[in-house]
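Let me begin by handing over the structure; questions about it come next.
Every protein chain except one is present and positioned as in the full complex.
Then we have chain A:
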C-alpha cells in the first residue's frame, strides 16, 4: 500500500504543477509574446494594412514582406483566430508580391502567421482596426468663385456610402504650381478653399487628395493619392473686373435712387415752382393796365398847374394873333379871295389873285397843334408860291422864312404839310397883340423849340411807371 500511495502523491503534485503553469485558457506560447510556434526568433518583417467594408460587409487584409527571409523559400501567410483553445487560420492568397485575404470579423484579435517550407510558423498579433487604410478619394472638382476670389476644391470618398469610416476620416489636399513644391492642407470635410490672393494669376496648378482615419477609434495609414486635377488661375484684372463690376452695381443703384428722388421732387414742386418758371402765365391785360394806372411815386408831381411845366413852352393859341400873321402874309396881294374852299381856281388865276382867307379859315386848328393842314397851306401860300417861282424867289422866300421864323422846306412847289405856321411856336420879335402869348416862365428852363416836348405822351406815363 505504501508503494501505491507514493506514486499517486507524486503524480498529483505534478499534475497540480502542470495545471498551474499551463493555465485555464489553453496552451500558451513559450515565446512569451502571445504567438504560437517555435522559439525561433522572427527574422523577417511583414507590413499589413486592412481595408474595411470593401464589398458586402467584407473587409480585407493585405500583407507583404518588407524584409525577405534570408532563405529564398516559399512562405505562406495566414490569418488566425483563437477559438476555444484552437487556432482557426485562413490562408492568404498571394497576389504578386503581396498576400490578400477577405474576412468580415474585425472585432476579434487576429494573428498573422508565416509558414515556411520548413514547417516553421511565426505569428504576430495585429488589430485590424488599427491598420486601416482608407480607399482613394475621387471626383475632384475645382470651382472659381469670382466674387470672393477663391477656389473651392471638392472631392468624394467611397466611405461616404459605407458604414464604418463615414465621417471618421481626415483628408489631405496637396497642390502645387506646375513643377513646383507641393503644399498640403488637412481637413475633416470633403471641401476646402484656396484663396486667390495666395496663388499666382494666370498660372497652372495641380491638386490631389488622400485620406486616413482620424484616430478616434480607427487608426491607420494614408490612402493612395487620388488622380491629379489641374486648373488655371484667373487673371489678376479679372478680380479687378469683379471689383469694377461691383463698383458699377453700386453706381447704378445710387443713380437709380437719385432718379427716384428727382422724380419725387419734380412731382412735389411741379405746380408751385417748375411750371411757372418753364411756362409762365400770360399777363392779364387787366392787371397790366392796372399797373400802368398805378399811383405814381410820391415825389412825382402830377398836376395840371402850368407852373409845374416850367420847362415846357406853353403858348396859348390865339386866333387873332394868327390872323395878323396871315395878313402879313397876304399884304402884297390886292384882290383877296373870300372863300378859298369855295373857289378852286386854276393855277393861273391863283397867280394873280391873292388869296384872302377869313379869320376863321386862318385860325390854325388847335387840334393840329398849330400845324396847318396841307390844303389850307397851299391855298394860303399859293400866290406867294408863284411869287417865289416867278419873282425873286430867294427874297420872298427869305422873308417868309425869316418873318415867321419857320423852318420852311421849299421842295419845289410842294410844301410840307407838317410845316408849322403857328406863330405860337416861333418867337416873334414884334408882339402884335396882347393875346399873343409867348410865355416863358422865369423859373423854367429854356429848351430848344421842339415840337415833341410840348406834349405829354403815353411814353411819359410809361416813364412814370
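Please note the rule applied: a contact is a pair of C-beta atoms (placed from the backbone, for glycine too) under 8 Å apart; a residue touches a chain by one contact, two chains touch by 3 or more; residues count from 1.
The rule is short, and it goes like this: contacts and distances are computed from a predicted model.
Visitor: UniProt names the one chain left off this complex as which of "Interleukin-7", "Pyridoxal kinase", "CAHM3 protein" or "EF-hand domain-containing protein"?
Guide: Going by UniProt, the chain not displayed is called "Interleukin-7".
Visitor: Decide which residue listed in A:66, A:104, A:281 or A:305 touches the omitted chain of the complex.
Guide: From the options A:66, A:104, A:281 or A:305, the contact with the absent chain belongs to A:104.
Visitor: One chain isn't shown here. Among A:55, A:163, A:178 or A:286, which residue touches it?
Guide: Touching the chain that is not displayed is residue A:163.
Visitor: Even though one chain is hidden, which residues of chain A still touch it in the full complex?
Guide: 1-2, 4-5, 8-9, 11-12, 15-16, 19, 24, 57, 84, 104-108, 129, 163-164, 168, 217-218
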